[in-house]
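Shown here is a partial selection of chains from the complex, left in place.
Every chain is named by a letter (A, B and C) in the order it is written, and numbering of its residues begins at 1.
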Amino acid sequence: MPKLAYLGPEGTFTEAAVRALAPDAERLPCANVGAALDAVRSGQADGAVVPLENSLEGGIIQTLDELAWGEPLLIIAEYLLPVEFSLLVRPGTELRQIKRVTTHPAAHTQCRGFIERELSGAVVIPASSTAAAAQEVANPESPYDAAISPAIAGEVYGLEEAASNIGDRNDTVTRFVRVAPPGHVPEPTGADRTSMVAFLKEDHAGALLEMLSEFAVRGVNLTRIESRPTGQGIGSYFFHFDAEGHVADARVGEALSGLHRICSDLRFLGSYPRADRVVTQIRPGTSDGDFSEATDWLTRIRSGRV
Amino acid sequence: MPKLAYLGPEGTFTEAAVRALAPDAERLPCANVGAALDAVRSGQADGAVVPLENSLEGGIIQTLDELAWGEPLLIIAEYLLPVEFSLLVRPGTELRQIKRVTTHPAAHTQCRGFIERELSGAVVIPASSTAAAAQEVANPESPYDAAISPAIAGEVYGLEEAASNIGDRNDTVTRFVRVAPPGHVPEPTGADRTSMVAFLKEDHAGALLEMLSEFAVRGVNLTRIESRPTGQGIGSYFFHFDAEGHVADARVGEALSGLHRICSDLRFLGSYPRADRVVTQIRPGTSDGDFSEATDWLTRIRSGRV
Amino acid sequence: MPKLAYLGPEGTFTEAAVRALAPDAERLPCANVGAALDAVRSGQADGAVVPLENSLEGGIIQTLDELAWGEPLLIIAEYLLPVEFSLLVRPGTELRQIKRVTTHPAAHTQCRGFIERELSGAVVIPASSTAAAAQEVANPESPYDAAISPAIAGEVYGLEEAASNIGDRNDTVTRFVRVAPPGHVPEPTGADRTSMVAFLKEDHAGALLEMLSEFAVRGVNLTRIESRPTGQGIGSYFFHFDAEGHVADARVGEALSGLHRICSDLRFLGSYPRADRVVTQIRPGTSDGDFSEATDWLTRIRSGRV
């Protein structure tokens, strides 16, 4: 039974992701993303589940930077978790009794419509996390009547759902990844994603265009590109890329090799099955068979057999 | 005397930026970036100063999204503020007396070395902002002995610098922009920057490469590119671009027009003098004179005068 | 009634093209392509019809170089002439009597199958042109029994067709263009072609890729590209391009302007209806309406109305 570190406390969205990705895993809640990843690096945990991006908020900076700068780890799976908020109360509390609500400010923002509509008289007080809000409300002596939190926090802290799925949008999604110590890359499935971090050799005009060309010329599509500062002053960036396909695919391998040659550093973050199971469309001339035939052809002509 | 809204309270880095950008302006502190920009939209303020990116933290999400989605505003100036932290105390407090420190977690992170070295026995308690920390410490009955804040907060709240420039790095910089209601674009200076937000017509593979090509083919260099989620689910992004040059420059104008044609929406955020005064290098064949000569030539050949 | 110069003598494929392009024109046969074009330049003729390329032989060098280096002229029409050879004899000659055949070597090459099959005992003697061959055979005292020539040469010189369409391939085509003095460019029809000659500013690696990008980024497809030596030594070339569309089209105009800026010289050779009537497919975002909307948008944002 693997032990998986995650962003705690219990009752967070991340815990929900851990349960979905690895129902049988032993769970190790950590104080922050860095601590969860360090637990893997130190061997305290076998893996970690951390948020990578959110469809409203964008990339999770701490994760992006930890994966880029910390001791290398390997992404081996991803999971897309719908972000659904519940209004959690102590058993017996009724909706009309709610006067004081606590939650994380981001959740407050995303549930503004519901609050105005259904809790118009209530005040909302910020908590450090949605799970902490639930934990607080679970205390019978809490000054708060309700927490806005993931449903899972209700299970964890013994609260009831006074209302569920109360977000203003119902299509918000957070993408989580499961990371492991370097070692085994998951087998290709035909519907894979490959993540990497690219540091420019020198930050010249056109460098990004060159990097994108390395993918384009091998028919590899990018699904995400995110710039991050290197810390060396305004104007100096490095890039996170997600590409369709698996590092074992010839076209992906050659694109990564090409990128490696023009980068000062290219960190491979992993190849893993896509959560959405979308099968990679392979452009004519870029299948493994096409690459292998081209390699044979090259061997032949290099020996003069034209 | 213009009135400028900014991210308050008094004593923040943003206030320091306001003072540098517009020493004589009346200052209107606001609760957050959105409120500062809304003050401009409503006419309550003549302009606003907001952080756009930080050399360690990256893009300031709230600013990026407000400029992209809110009622249009125009960036008319930028300022690069070195991020320097001071250890602020009530007059009379000595370094060795400091046991309890308060500051914003980001500042804590950036001053970790100093704290370990000089304040090894002290505990650090989080505050909601570095200015709020200073305000707290200014209270004679505060349980805290010191705040880690910008020096300006010391001036504002009557504290003394027990130590200055205590960050672990001394090259951290925040880039602020001054925004105004739509209207007058600042005159070109030869050392300008142009900011914009591009929404893809359809999110197809190669779309980013196409957008970059619109710049490259007219010899326009990008200095920043930042992807942001559209909110329409994982995998759907829009882009912030900063380009060298001014919208009045022929090459920039044509690049923006080209981008406009392939985007579902292209929002112009402004052209303004670069804070670093770096003069735009113009690639041969892309000066205004080159463009104007080419236009004359085209007019001529269209009438058959070859 | 216009007077059109062409590559004579009477009875050539070029004459057939003149008849097709301008049935009512007065025809002025010339000794070579250069002479035909000079007749236009001097005002001796109103226009000229010259071959530009052949689907077997490729570009007609003399035409390409004359249009590139000589006094400028304008292509105003094109015509695709199927290359069909006839075996022409004096009236009364029968196939089995033919022992000595004369024709131009290129025609010989293209009719080799017929000759081996039907004229196996005959010898073939080279003539300076297929029309000259017919003229020669028309002489009752000619030592030759037959000429391989275009059918039109039979009409001109009073010969009979002993066999028609005797080429080994029946899909060979020559593309002719009608040129006029600089002046009026034909109106756009939606199915147009634009020809030009591009001289590199400096012959650097990647120059051709840059030129092609000027077209690609505006959605303009090329239908022909032909390199020619500049005369300045091996390795120095200039380029003939044919593009889809008309110089009056916004996307073509901007592409040509862009090319003009990066070339030491760009010579516009004309925009004219395609002989094959293939309507230009316009890529989304590159119609005249798209360009005009983008221009309006640019005007607007330049004045700060974002």
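Methods note: contacts are C-beta pairs under 8 Å (C-beta built on N, C-alpha and C of every residue); 3 or more make two chains touch, one makes a residue touch a chain.
What you see is a predicted model; the values in this text were computed from it and never measured.
**Student:** With 3 identical chains placed here, how many copies of the sequence make up the full complex in this file?
**Tutor:** 4
Methods note: only the chains that are shown with their structure count from here on.
**Student:** Are the chains arranged, by touching, as a line, ring, star, complete graph, or other?
**Tutor:** Topology of touching chains reads as a line.
**Student:** By count of C-beta pairs in contact, what is the leading chain pair?
**Tutor:** Comparing chain pairs, contacts are most numerous for B-C.
**Student:** Where the CA atoms of chain A average out and where those of chain B average out, how many Å apart are those spots?
**Tutor:** The separation of the two C-alpha centroids amounts to 26 Å.
**Student:** Which whole number of Å gives the spacing of the CA centres of chain A and chain C?
**Tutor:** Taking the average C-alpha coordinate of chain A and of chain C, the gap between them is 60 Å.
**Student:** By residue number and range, which residues of chain C touch two or more other chains?
**Tutor:** Residues: none.
**Student:** What residues of chain A sit close enough to touch chain B in their complex?
**Tutor:** 53-58, 61, 80, 169, 171-173, 175, 205-206, 208-209, 212-213, 216, 221-229, 231-237
**Student:** Which residues of chain B touch chain C in the complex?
**Tutor:** 72-74, 182-185, 201, 210, 213-214, 216-218, 247-248, 253-254, 256-258, 260-262, 266-270, 284-286, 290-291, 293-295, 297-298, 301-306
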